[in-house]
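Excluded from the complex is one protein chain; the other protein chains are retained at their positions.
By written order: A, B and C. Residues from 1 in each chain.
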Amino acid sequence: MDRTTRTMPIAKALNESLRKALDDDPKVLVMGEDVGKLGGVFRITDGLQKDFGESRVIDTPLAESGIIGTAIGLALRGYRPVTEIQFDGFVFPAYDQIVTQLAKMHARALGKIKLPVVIRIPYGGGIGAVEHHSESPEALFAHVAGLKIVSPSNANDAYWMLQQAIQCDDPVIFFEPKRRYWDKGEVDVAAVPGDLHKAVVARPGTDLTLAAYGPMVKVCLEAAAVAAEEGRSLEVVDLRSLSPIDFDTVQASVERTGRLVVVHEAPVFYGAGGEIAARITERSFYHLEAPVLRVGGFHAPYPPARLEEEYLPGLDRVLDAVDRALAF
Amino acid sequence: MDRTTRTMPIAKALNESLRKALDDDPKVLVMGEDVGKLGGVFRITDGLQKDFGESRVIDTPLAESGIIGTAIGLALRGYRPVTEIQFDGFVFPAYDQIVTQLAKMHARALGKIKLPVVIRIPYGGGIGAVEHHSESPEALFAHVAGLKIVSPSNANDAYWMLQQAIQCDDPVIFFEPKRRYWDKGEVDVAAVPGDLHKAVVARPGTDLTLAAYGPMVKVCLEAAAVAAEEGRSLEVVDLRSLSPIDFDTVQASVERTGRLVVVHEAPVFYGAGGEIAARITERSFYHLEAPVLRVGGFHAPYPPARLEEEYLPGLDRVLDAVDRALAF
Amino acid sequence: MSVKSTAVGGSPAKSRAASRGRSKNRSGDGPEFVQLLTPEGERVEHSEYAVDLTPQELRGLYRDMVLTRRFDGEAVTLQRQGELGLWASLLGQEAAQIGSGRATRHDDYVFPTYREHGVAWTRDVDPLNLLGMFRGVNNGGWDPNENNFHLYTIVIGSQTLHATGYAMGVAKDGADSAVLAYFGDGASSQGDVAEAFTFAAVYNAPVVFFCQNNQWAISEPTERQSRVPIYQRAAGYGFPGVRVDGNDVLAVLAVTRAALDHARSGQGPMLVEAFTYRMGAHTTTDDPTRYRSDEEREEWAGKDPIARLKAYLDREGLADEAFYAEVGAESDALAKRVREGVRGMPDPEPMAIFEHAYADGHALVDEERARFAEYQASFEDTTAGTGR
Partner (left out) sequence: MSVKSTAVGGSPAKSRAASRGRSKNRSGDGPEFVQLLTPEGERVEHSEYAVDLTPQELRGLYRDMVLTRRFDGEAVTLQRQGELGLWASLLGQEAAQIGSGRATRHDDYVFPTYREHGVAWTRDVDPLNLLGMFRGVNNGGWDPNENNFHLYTIVIGSQTLHATGYAMGVAKDGADSAVLAYFGDGASSQGDVAEAFTFAAVYNAPVVFFCQNNQWAISEPTERQSRVPIYQRAAGYGFPGVRVDGNDVLAVLAVTRAALDHARSGQGPMLVEAFTYRMGAHTTTDDPTRYRSDEEREEWAGKDPIARLKAYLDREGLADEAFYAEVGAESDALAKRVREGVRGMPDPEPMAIFEHAYADGHALVDEERARFAEYQASFEDTTAGTGR
């Protein structure tokens, strides 16, 4: 491990990334509920207010529309606000500002103004929380033009993708896999990162492609490991970006393996899996030996914590879909 | 034409349907911006306040979250509010109340309370309007469990589906194809309606299935007529419901025709077409002679009015997709 | 041309120090709020608000507060023991909750946030019901209409609109009930709360907005939400607002009762701000040492609502040792019942995931339920070597 590489949890990688952004560019601001002294409920902003002051790391009133609406105004003034929404389920009061203002203002101005606003959202389940703390609303944003949507699955991506999101001149919704916050990985702070929106093959394989992002990448890698013991070679693609989606990488993988299973926590119905299935089927119709299968949440409100293990796609549900795809 | 059948535009059918609901059930309320004296900007509620009074046909403050939030409270008190959102693009301030409260409250109460709230939304483009007046946000709601989403394409369905939506004990978002408001059709006020969520074959055919809903059904029927002159037999399925979707009817059609093109105004990316393509491909993998193709909006903000003809799927774009599907 | 200290019809343009200073907004002492019982337990009179309670009623309030605190403390313990996933303690807010809850009539309707365990108690909601959502076995799940006590609402502020709509319905029905909507100081910033004020005012709805200003929204002090006391917001929407000492159960009772009467007599909404203090952490996952001082907490311990009422009872000789012993025994019994009840609370069946998504059914839910049942059943037949 060279000197620029350190092992740290995703939460720490995000914290360091924010620190670096605040250091590098005086126009970068961090704002949200409890991001100051508390350092955020997940401590992602820990210590930042102490070091950068209250005027750059801003505790906001408890009003999400206000947070995004004022972030837009700050961006118009030349700032680069990095906002935090405390939990996935609390982004909806800001939905109007995000969808009708943030997403559309650059186009409305025929390109004459830019809206470099980042919205960080810890998302997904698996932490035993109460209602509204475990949702995966990414499809509700990805359908909307003008936004970019990404989600890292590991510490190095967390660090670099956040840097890139902050540098991007478009609004970026940055979905953080909250139940992986404490998962450690190597972060190379000197590596030149690739394209923010490029998918990567996280594990090569030949029999079937698993495509996932954020918290589900780990589940897919585990599934691939188990399948390997059973003599099946699964390729795992970490999508990393949900708008745009790097269909080329998925397509290339599928044209090698002939089969695709898309996995996400979000409900399957009208979810990212549908978009990927439709597009890959169109692109690779004659390569597919089975229909693209989808594993994800059910069409029901996110259940209470004691049911989330059943609700969330785990190893078994992924492998069940793999079995079905291979049996086709 | 028998005595119970009359010809009227969709707008009138909706007006009569509301009138009947107000007449039949004293718990039904109509509420929204300008629904009173003005009769709504599209006159769908014309004359209702005059006849049913201000306490049943309620002009609300200019606040969509307030409209839906208080409608929830009224429903808890035993009322059946039929709310109007003035235009598609103005539903987002209410998004939080719809998605986190209206959709989930029945489940939150383990079924002990019901939320019979209807949200009427005139949607879609084609009327030469300014920004936010021409959007098709249905996928942003259909992804969310707890809601039902429907959209009529003709006057008889407008009349009856609205009756059924109001009678339904679940929240229903009722998307009205605003540019078809003035299209006339026969309404049979005595016919016993079928299932609210059942799709219908609007025109039978053998070579390819076109699936659409709301304003695009007409375009598809026209496309089928043109194609017929060219010797191609297209079947048109009017989906009518977007949550749930009647996949059985689509599947049956596709297994007859072997090809499917889904058409909607909403952006293709993460739209209803993806869900339909994915599910039908899974169900009918060996029947499909071509991938399911999708025709819809682009991944860009709805354009200014002078570009909407290019943006909206019209006859040519539908037939282009038909050509491509048949060429596969 | 300049702005003098008073704009036409508006409020004084406060100096920056005065309007934003911590002391003013947070003191809560002095004549700025309605108080009927001093922190030392002395009874004081107020020109507008009065209560005249029997000794039994006074003891009842004491009992309510003690039992509520005990239940709350037990829940904190159960969380530490892993029986609950989370708990939001009301410690310190007993007077605000019992006083306001006891001001309601049976036919009134209450919309809580997620911390109104004391109010629930006054509405005869079984405390065990409150634990279900914190244990993670449901998301609420009691029947709101059984005790006219709505479900806990987690998304901040939303319930104020539901309360307003409900109150609009009450008015339509010609009933003389009132609705009581709870929210926090943090919630006062949410647009939904402002919209609730607007709708309530415009429709003259019989709803009382009850803000428990416990001075913190997780780590943020009230100055991050408002630079003037929250009760003042009401005037701008055209209805009265009043601040009450939230640690004084008598004052809270008197003011809330008056506000509910105001509402039910057709005079429309009212806002009550109960100035109190969150003695504990925001929830069991919170660490308040990161953002507030021990001194502040100590200062507020001196204003404890239960000690205050006890001092009054003792001073006036309204309660004896037997009474205190009985309340103690009742507390122990309650704690035991809660402890045992929660431990015996079964996990829901997996199929419950699909149970109440819709009232009238949904084809996709049916399909997914059937597939999931099949999938679950498949495990019963096999013993997979890979642990799958």
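Here is the rule we use: a contact is a pair of C-beta atoms (placed from the backbone, for glycine too) under 8 Å apart; a residue touches a chain by one contact, two chains touch by 3 or more.
Owing to the predicted nature of the structure, the values given are computational and were not obtained by experimental measurement.
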Problem - Neighbouring shown chains of the undisplayed chain, as defined at the top - result: A, B, C
Fill in the blank from the handout: The listed residue (C:32, C:176 or C:366) that touches the chain absent from the view is C:32
Problem - Touching the absent chain when the full complex is considered, from C:270, C:313 or C:334 - result: C:270
Completion exercise
Cross-chain touch to the chain not pictured, restricted to B:184, B:287 or B:317, is B:317
Fill in the blank from the handout: In the whole complex, of A:169, A:186, A:230 or A:309, the residue touching the missing chain would be A:169
Completion exercise
Omitted-chain footprint on subunit A covers residues 55, 60-61, 63, 65-66, 68-79, 96-97, 100-101, 104-115, 145-146, 148, 168-170, 197, 243-246
Handout entry: Touching residues (missing chain, whole complex) on subunit B
Key = 33-34, 36-39, 41, 59-63, 65-66, 89-90, 92-93, 128-132, 226, 229-230, 269, 298-301, 303-307, 310-311, 315-317, 319-320
Handout entry: On subunit C, residues whose C-beta touches the chain left out of the figure
Key = 1-4, 6-14, 16, 19-20, 32-34, 48-51, 188-195, 198, 201-202, 204, 223-229, 231-243, 254, 257-259, 261-262, 266-268, 270-271
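Operating definition for what follows: only the chains that are shown with their structure count from here on.
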Exercise for the section: Name the most central chain, where centre means the mean of Cα atoms. Expected result: A
Fill in the blank from the handout: Chain-centre distance (mean CA atoms) for subunit A and subunit C, in whole Å, is 35
Fill in the blank from the handout: Between the Cα centroids of subunit B and subunit C the separation in whole angstrom comes to 40
Fill in the blank from the handout: Residue ranges of subunit B touching at least 2 other chains are 96, 100, 104, 107-108, 145-146, 243
Completion exercise
Where subunit C touches two or more other chains at once, the residues are 138-140, 155, 191-192, 357, 362, 364-365
